[in-house]
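Presented below is the structure to which this report refers.
Note that this complex is displayed minus one protein chain, with the remaining chains in position.
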Amino acid sequence: MTQILTLSEALPLDTLLSQVDTHGLTWEILPFTGELPKITGIGSLSDAVPNEIGFLANPKFFDLLQITQASAVILPKRAVDVLPKELPFVVVQCEEPYLLYARISQWFEKALFAGEQRKIHPSAVVSPEAKVGQNVCIHALAVVEEGVVIGDNVTIGAGTVVGKNVHIGAGTRLYANVTLYHGVQIGKACIIHSGAVIGADGFGFAPDHTVEKGAWSKIAQLGKVIIEDNVEVGANTTIDRGALGNTIIRRGVKLDNQIMIAHNCEVGEHTAMAACVGVAGSSKIGRRSTLAGASMVSGHIEIGDDVHISGGSGVMSSITTPGRYTGLWPIMEHRAWQKNAGALNSLYELRRRVQDLEKNLTQRED
Amino acid sequence: MTQILTLSEALPLDTLLSQVDTHGLTWEILPFTGELPKITGIGSLSDAVPNEIGFLANPKFFDLLQITQASAVILPKRAVDVLPKELPFVVVQCEEPYLLYARISQWFEKALFAGEQRKIHPSAVVSPEAKVGQNVCIHALAVVEEGVVIGDNVTIGAGTVVGKNVHIGAGTRLYANVTLYHGVQIGKACIIHSGAVIGADGFGFAPDHTVEKGAWSKIAQLGKVIIEDNVEVGANTTIDRGALGNTIIRRGVKLDNQIMIAHNCEVGEHTAMAACVGVAGSSKIGRRSTLAGASMVSGHIEIGDDVHISGGSGVMSSITTPGRYTGLWPIMEHRAWQKNAGALNSLYELRRRVQDLEKNLTQRED
Partner (left out) sequence: MTQILTLSEALPLDTLLSQVDTHGLTWEILPFTGELPKITGIGSLSDAVPNEIGFLANPKFFDLLQITQASAVILPKRAVDVLPKELPFVVVQCEEPYLLYARISQWFEKALFAGEQRKIHPSAVVSPEAKVGQNVCIHALAVVEEGVVIGDNVTIGAGTVVGKNVHIGAGTRLYANVTLYHGVQIGKACIIHSGAVIGADGFGFAPDHTVEKGAWSKIAQLGKVIIEDNVEVGANTTIDRGALGNTIIRRGVKLDNQIMIAHNCEVGEHTAMAACVGVAGSSKIGRRSTLAGASMVSGHIEIGDDVHISGGSGVMSSITTPGRYTGLWPIMEHRAWQKNAGALNSLYELRRRVQDLEKNLTQRED
């Protein structure tokens, strides 16, 4: 139950659906006696209240159709076929209920943002040497430095800092308190969440005995970050600029919160990373791969296309074969862990002892 | 040794203690010849200097009482009983020295903040459509958007952005550069540290073949974040808004820095999480549980009340029995690790070989 509009603001189901950007996805409102409901929001089958639309994306929730209070439900034909003809909700038949739900949710978000004033707030500090497109919205106390180029319909949140010579493509939204360092390039229709820092220095140092044993001399990070279209970057995620050359995030990549992408990495099209993932420098990740939460990737390695890394796993060498990979000590009661961890310390000795036993037995058989 | 006040600002021990909010905790200054010292700050027994108050919270530090320079020490009766009658410091007898220390530390922090001007800085951008309570302090260049409701005695740090329709309960303090997205609700007496981002979008996408193989369609995150009273949120921690429904942090929860709470999670009363913990979407954590640093919780699972997860452990399925749980490869010299890690790759084969040996021996015995 997530009401977005009041009943007086809400549109009838058919009008709403006709306004949703379905992008080729087809749907049909099945015949229904009575007036079509106005839709104020979206709910799961169990939580929806009247005037909300629900959806059946997973067959295991089928029984919830008997109790849902949703006024409309998105269902695939195979579910409709086994339901009674008379139902207490309107059926929107669609073969991909979850995707249609996504599209409807986007429509509601647009409605939420409709009140946003598309103007430059007088407290924002926008360099006269920046080039700002049409219908751009810059919120209070944002900073746009010289040489910046901002496309049409861009939104820049309060307190966000856009460094020198940054380029931002049309339709991109930066939330509040984002930081873009000089020279960063962001594509079209991207979303960058608060606290994200894009273009900070990569971590590069040369050992420097001229100063002192163990001292480090900074390698200035002279490359850029290039983010292509339709990328989402989560809150407090960091993407460092290249040392020489660039860090590149390809179109359609989705990054959750608190992810760290080090300098000179490249992340392929439509790859998604859940929160707290870290990718060390110069690694290259393929297309359509997924890294689950808190997984880590070492530097200078390659992960191919369609590779799926489980949460908390560390990738220490290249993986080029598609598939799912895991490396994580399974959690157990602490006492059991203590005993197993103790035994682990001498696992290779244990293996040798088994070999000895096998040899011993074989010899006796001889 | 942490001096907060100068000697001329400091209060005599009895006056200070009478001003401390002890909330039912009892204490007594034992008879002492001479004047009671003025207390300028707090120190550990080993570091305290004259005019500071120390405390004995752990019996293993008992011997430090012989060398401490603290002018006053908080001690439980069982320690007082075994000490000589004449002591070079004043004894504050209290059965919970650590808790009394906590309360005194709060008194000193209040003294530190006493100089804060309770006003709205002229450079802050506060919407005329926000409702601001009594004795509110809004620091320089903070932003408060329309529809916000701020309770009495709230403090909002410099550069902090409070989004549309946020509610903040009385007595809550947001430090500098916090970001609250639209619609977030914060309870009373909360503390939110710098860089925290509350209410950013959860990470939700539907596979979208209408665009391209592997592409994602955003699921707009239409829920909220609700934080109850007495919650502390550490620096750069992120708490995402619900997709449908809300993300909920119950009263008394303590979150350290760089924690990630994903959409639609619920964290129960008084649960504490150390830094760098990640909790994936829709998971529910009970009351009075603790998650040590860098532990991870998978999505859609449940952790019960009074469950304690060790640092760096990954919780991949529900844990409902109270207790301590651990999962972490114990660190070892790299060479030993290489050998053991190699053996681990075939651990289940090793187990089978042991079974074969056992069978083989049993047969011989027959």
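Order of writing sets the chain letters: A and B. Residues in each chain are counted from 1.
Methods note: contacts are C-beta pairs under 8 Å (C-beta built on N, C-alpha and C of every residue); 3 or more make two chains touch, one makes a residue touch a chain.
These numbers come from a predicted model, not from an experiment.
Visitor: Of the listed residues A:55, A:89, A:107 or A:181, which contacts the missing chain in the full complex?
Guide: Selected residue, touching the omitted chain: A:181.
Visitor: Taking the full complex into account, find the residue in A:143, A:170 or A:189 that is in contact with the omitted chain.
Guide: Hidden-chain contact among the options goes to A:143.
Visitor: Among A:29, A:112 or A:200, which one touches the chain that has been omitted from the display?
Guide: Here the residue in touch with the unshown chain is A:200.
Visitor: Using the document's definition of touch, tell me which of A:37, A:97, A:159 or A:268 contacts the absent chain.
Guide: Of the candidates A:37, A:97, A:159 or A:268, A:159 is in touch with the missing chain.
Visitor: Touching residues of chain B against the unshown chain: what are they?
Guide: Interface with the chain not displayed, on the chain B side: 1-2, 4, 23-25, 41-44, 47, 96, 98-99, 101-103, 105-106, 108-109, 112, 121, 123, 139-141, 157-159, 175-177, 191, 193-195, 232, 234-236, 252, 254, 256-258, 269-270, 272, 274-276, 287-288, 293-294, 311-312, 328-334, 337-338, 341, 344-348, 350-351, 354, 357-358, 361.
Visitor: Please give every residue of chain A in contact with the chain that is not shown.
Guide: Residue positions of chain A that touch the missing chain: 125, 141, 143, 145, 159, 161, 163, 177, 179, 181-182, 195, 197, 200-201, 203, 205-208, 210-220, 222-223, 236, 238, 240, 242-245, 258, 260, 262, 276, 278, 280, 296, 298, 309-310, 313-316, 319, 323-330, 332, 336, 339-340, 342-344, 346-347, 350, 353-354, 357, 360-361.
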